[in-house]
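Only one protein chain is missing; all other protein chains are in place.
Up next is chain A:
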Amino acid sequence: MAAEHQINAGFIPLFDSAVLVAAREIGFAAREGVDLTLSRETSWANIRDRIAIGHFDLAHMLGPMPIACNLGLTPLASDTIVPFSLGLGGNCVTVSNTLWAGMAAHGALPDLNPARAGKALGALIRERANAGRDPLRFAVVHPHSGHNYELRYWLAACGIDPSREIEIVIVPPPFMADALAAGRIDGYCAGEPWNSASVVAGTGHIATVKATIWKTSPEKVVGVRKAWAEKHPEALSALLRALHHAARWCQDPANRGELAALMAQPSFLGLSPALQMPILTGHLALGGGAELTVEDFFLAFGKAANFPWKSHALWFYTQMVRWGQVKHSAAHMALGRDTYRPDLYRAALKPLGVALPGANSKVEGALASATPVGSAGASLVLGPDGFFDGQIFDPDEVDAYIAGQKLARAEA
């Protein structure tokens, strides 16, 4: 039987494209009548361009990227909406062996504690500055990325000015490990498996992780060309249901082996299945023989991982303002907030009778532990969702939050 809906989607070879990949390869898309074609791309710029000219209807995107598009911060920006999140967490900050030795000398321990690691890094940075040495160079994958914002958030909360005391450059994720080994960068923030790649190679230490800087925090999303979504609401709904089933499948420990083997294929990540296991289990080798299991390291499905919270969009927006990428205004804030579309998620999933959050926004950092929340239908557990420095982000108090951000830069 011919599929009812043809959908073209782009993705970047990162583990968190897994839900899209599983939707196609395990057959969830076909079951919803969707013929999903996946095209692997080499840069986020290509994803953006191909969405803009209509080669792709939707794509695997960095959470802040559609917001940046709608705010006109990138070339070839086209109106993009986010009806689905591809997971929470999954990133690490990895540093070179030399930098780790320096941090360890200032008290860093292999415990992924962001406050301790940041304090040690700050002491080392000041020591280097006093000795007249060049600033450390860190890499992130894109200026409009969770990686850029969480790295900066972590550093700033530890008293390090990320705009002045270190240098931040852009490096594509598959090149991070090589750049670190070659000494072109001193550290980076990237998604898995590109951190474990450095640890396995013996050239890096994982210093801290996204899941401890901000627990259950947003990462990649499905970005959809708005014009396409408006023209094809049924196709989009069918796809969102397929992605929901695929995400549940990806999270199930019984499927880890199959998912690792699938993502290891040359057409997806092209890396050994063993390298996919840390993100699936949360059990990380940190370098130098240290190992640690991180709670909620990456969530493909649980804790409403796929719900496109408006509070997530707004937090990304506050970081764009903080680091000088956009000027704060009520209009800009509304554009950022309305990029994420929980209404579309709800509409698509309602017929399934699954647990749906009762609100479209939540106070980020309010839940200190896993908490059952009232929701339509089945039960739902959220949190813990705290920032490591104890800050709270209230999506109804954006102005105050922006005003209170330390080390912020005026718009460039």
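What we mean here is this: a residue touches a chain if its C-beta (ideal position, glycine included) is under 8 Å from a C-beta of that chain, and two chains touch if they have at least 3 such contacts; residues count from 1.
Following the convention adopted for this analysis, contacts and distances are computed from a predicted model.
Comparing "Branched-chain amino acid ABC transporter permease", "1-acyl-sn-glycerol-3-phosphate acyltransferase", "Glutamyl-tRNA(Gln) amidotransferase subunit A" or "Two-component system response regulator" against the UniProt entry of the hidden chain yields the protein name "Two-component system response regulator". Touch with the chain omitted from the figure is made, among A:Ala105, A:Ile170 or A:Leu352, by A:Ile170.
Remark: the omitted chain is touched by one listed residue; of A:Phe28, A:Trp44, A:Tyr153 or A:Trp228 this is A:Trp44.
Where chain A meets the chain that is not shown, the touching residues are 42-46, 49-50, 52-53, 55, 74-76, 141-143, 169-172, 174-175, 184, 412.
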